[in-house]
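Of the protein chains in this complex, one is absent; all others appear in place.
The chains carry the letters A, B and C, assigned in the order they are written, with residues numbered from 1 in each.
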Amino acid sequence: MSSMTGKNIKISVFGQSHSAAIGVVIDGLPAGYIVDFERVNAFMARRAPGQNVLSTPRKEADLPKVLSGIAGGATCGAPLCAVIRNGNTRSGDYSNIKDCPRPSHADYAAFVKYNGANDVAGGGHFSGRLTAPLCFAGAVCMQLLEKKGIFVKSHIYSIADEKDTPFDLVNITEEDISSKDFPVIDGEAGKRMAAKILEARSHADSVGGIIECAVTGVPAGVGDPMFDGIENIIAKNIFAIPAVKGIEFGNGFDCTRLRGSENNDPYYIDGNKIATKTNNAGGITGGITTGMPIVFRAAFKPTSSIGREQDSVSLSKMENQKLIVKGRHDPCIVQRAVPVVEAVTAFTILDVLSD
Amino acid sequence: MSSMTGKNIKISVFGQSHSAAIGVVIDGLPAGYIVDFERVNAFMARRAPGQNVLSTPRKEADLPKVLSGIAGGATCGAPLCAVIRNGNTRSGDYSNIKDCPRPSHADYAAFVKYNGANDVAGGGHFSGRLTAPLCFAGAVCMQLLEKKGIFVKSHIYSIADEKDTPFDLVNITEEDISSKDFPVIDGEAGKRMAAKILEARSHADSVGGIIECAVTGVPAGVGDPMFDGIENIIAKNIFAIPAVKGIEFGNGFDCTRLRGSENNDPYYIDGNKIATKTNNAGGITGGITTGMPIVFRAAFKPTSSIGREQDSVSLSKMENQKLIVKGRHDPCIVQRAVPVVEAVTAFTILDVLSD
Amino acid sequence: MSSMTGKNIKISVFGQSHSAAIGVVIDGLPAGYIVDFERVNAFMARRAPGQNVLSTPRKEADLPKVLSGIAGGATCGAPLCAVIRNGNTRSGDYSNIKDCPRPSHADYAAFVKYNGANDVAGGGHFSGRLTAPLCFAGAVCMQLLEKKGIFVKSHIYSIADEKDTPFDLVNITEEDISSKDFPVIDGEAGKRMAAKILEARSHADSVGGIIECAVTGVPAGVGDPMFDGIENIIAKNIFAIPAVKGIEFGNGFDCTRLRGSENNDPYYIDGNKIATKTNNAGGITGGITTGMPIVFRAAFKPTSSIGREQDSVSLSKMENQKLIVKGRHDPCIVQRAVPVVEAVTAFTILDVLSD
Partner (left out) sequence: MSSMTGKNIKISVFGQSHSAAIGVVIDGLPAGYIVDFERVNAFMARRAPGQNVLSTPRKEADLPKVLSGIAGGATCGAPLCAVIRNGNTRSGDYSNIKDCPRPSHADYAAFVKYNGANDVAGGGHFSGRLTAPLCFAGAVCMQLLEKKGIFVKSHIYSIADEKDTPFDLVNITEEDISSKDFPVIDGEAGKRMAAKILEARSHADSVGGIIECAVTGVPAGVGDPMFDGIENIIAKNIFAIPAVKGIEFGNGFDCTRLRGSENNDPYYIDGNKIATKTNNAGGITGGITTGMPIVFRAAFKPTSSIGREQDSVSLSKMENQKLIVKGRHDPCIVQRAVPVVEAVTAFTILDVLSD
């Protein structure tokens, strides 16, 4: 594994779905900064399972316990470590998966990489549960960003073929998406999305979707091309989130169908600063911020764990075998992944701003 | 800047469009390996400008000169450095850009980051010309990959709204795309693409497109999740290529519209090995290779440099100003970017295989 | 802070002397390897305080609890995290130090770096207690090294001006130094060293010393010069141990007084392998192992915490102030640092061998 990332704000994630605990170390935080852990917990509650009919009924307390890094109520310069106990684990559910890999899960690839010693229980280190420590780290970093006037916002851009109103790339005005149970801009679209999820669940199936994320308040001139530009480092870290299969910045793949004259973002004087009339670049040119909102979209595949019979193989017998994955699973993880995308974005941006 | 990347195979890129030379250091290559530099030169010729009516008429010799890293005709363990002289430079062409940034170029962002000291001539370090050293590094690494039975192939997936036949994700059989002048699978689609480019050029405009890239022969079990999985590191490096605004693996953003039962790739026994019937995952689950072809697509925006008048600002006067970019530019860089995508992919894959 | 190190075997250390817990994440361990945690605990007991009259009477259970990284009794490829609860903490003892920095401690430098928010209780993240997680990590890695026939051994080379018999650089034969209470080769020298420590203690003072460490069994050809050669990476990591002020390899500083003809290590055929008759190089030439034992010495300053009145300043009043450090402290930390040196060496060597 290589579950550490970052240059100045370094993140080290550990734990498996069914190990004693999961957690994260955040190294490099500035000292003397008071973390509001109630807000951190509230942020983490957004990704917690079992909140409504759209997600897995597995209950998790998910309350992180801070082991280090705080003194006198504030960060003290030492690495901040938080752990979350794993309570509700039923390892017995996963016995057959060791030999019969679940299609499109990491089971088979990990079996080969780790010579069969990988922890399959609950998905091990590949479990979506490992996004909880990512959320913790992001929630802490987000509070630091806010002090700089930087905000990270995201919403469900689409579920299956149902689309939310997209962000206005030039002007991200939405105030309260994050506090919503189902984070969409257009509530009606949200209802149609929920219906899609429930329909998939009724067929023991799953659906995917797209999350759109914006960062406002980042000044122009941030990012280190060629290899540590903003797009490089956001992409590198966003692909750490399970199920992400694509990322695009600004108008993304759509730009490939435009003429340069349509896609270029013209500059103009906006009061006493320089802005662009459009923001097809998603706030980044040459890997460096322009001062416009950073906007990207991440594609999430439909949950691999489904209740239907699937074709697989027996690794020990080297023969084809049918597989039925037991247990109950999220028919869609997109809505729960919204805070995860925000969190990963937050620690990535804080990292590059800490240069 | 942060123009170094890699863990085992480390790449350091240097140079500006109009500096004395550009080049690259490749550190970590295994020793005792004979590089066929004629093939390297042939590979680099694929991205060279001025080959046909579709690209800029600027002529470049682009012949790399190896300064170090070779002894007795083979790699010797020491860093391999190659430089390419910059001959045909006309810095005078770019004088007005210093004050009036070209829309969607790095000019403005770099001006802020580098306090106005950035080299604007020819785009400086942001120039597409810097993809030549990337190609050199990739061409060297590709020869090493081939000895392991690993091949990198790519084609133009689309230009504007004209699409090539996509790769069969399960079975990449195309043999000779790379040797084509205009690397497409479907020659008729290629003609339509070329027409789009010429049409844009006739309007002093530009078009974008998508490149699809596949890597065959990588065994299962390669990649280091969470943060150094295959998707993470390919994405991180591909975004170093100018004009890339998105990347997707396997069926990418399309997977968000599928059900899990449609998107999951069922395993089966294929002779004496394990394969998947489909390859929507693009050869990667959990950040680790499955043994199926690695496939991704990168979105290239239309060339920012266009001949039409555009809105911009005077940085010194802080007032709106019209801009006409002089000089002749590529109406489309997608066809020239094909070997660049292959090259970046090659050194990235060799890096992760060198663990 | 930057309490992470390593390329393939990555270590992340967290905790303060008086935080809820201290611990370590080890990322990159090979999977399928059974760790004997009883041996790990036994190793850690070697650095535990309160064992005899020579060290601080503070009692610590120091039993690490493994939170992750193990499945079915073996490493599973996921990061291995272990935590050690902090029990016997008395933060009240340290209230005056916040304003009046202890000479030669990190107090003042950390005060400046962390804007006064650093955790001074018990030394915070700078405490010798943080060597416990280093020992855990090293003990785990040592077991892996042993499977490769690689052993790390060390002894107290000197305390004050009392010297142990040095290692025979060519032939490290000592079998049982590690199991000794007071790890020296020459028991009589050990008694003299102990007397020096007790004498210093009787004066509320402290003494320093030198630890000599050898690694046997590392094959020739390991190490990555110029900047990641064996000396570079051992030095980088050994200086993470509090109180280390110098490191030397082979005959070290003594080589500066020799002629080349005396210092050079002549090669000869030793059975079916190549060896050197002397090993002044300490097993390393050009940053790469020669196959001879790797040997180095680390200088430990006398414990900064002493019971005598010292000159210091009041940071708030910016005036000179006398300081008496309360509490009981190790009159010498060298004997307890022996396993720490071994541990850091072990994870460093395993890291470079994991390339």
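One rule holds for everything that comes next: a residue touches a chain if its C-beta (ideal position, glycine included) is under 8 Å from a C-beta of that chain, and two chains touch if they have at least 3 such contacts.
The structure displayed is predicted, hence computed values, not measured ones.
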Residues from chain B at the interface with the omitted partner, ascending: 1-4, 10, 12-16, 19-23, 25, 27-28, 31-33, 65-72, 74-81, 83, 110, 113-119, 121, 124-125
Contact footprint on chain C, counting only the chain that is left out: 1-5, 13, 101, 103-110, 112-113, 125-126, 130, 158-161, 200, 203, 205-210, 219-229, 231-233, 235-237, 239-240, 242, 244-253, 255-269, 272, 274, 276-277, 280-282, 284-291, 299-306, 308, 310-313, 315, 318-320
Residues of chain A in contact with the chain not shown: 7-8, 28, 224, 354-355
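Please note the rule applied: only the chains that are shown with their structure count from here on.
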Chain whose Cα mean lies nearest the overall Cα mean: A
Interface numbering overlap (same over half, different under half) for chain A and chain B: same
Length of the line joining the C-alpha centres of chain A and chain C, rounded to whole Å: 38
Whole-Å gap between the CA centroids of chain B and chain C: 46
Interchain centroid distance [CA atoms averaged], chain A/chain B, Å: 27
Per-residue multi-chain contacts in chain C, two or more chains: 28
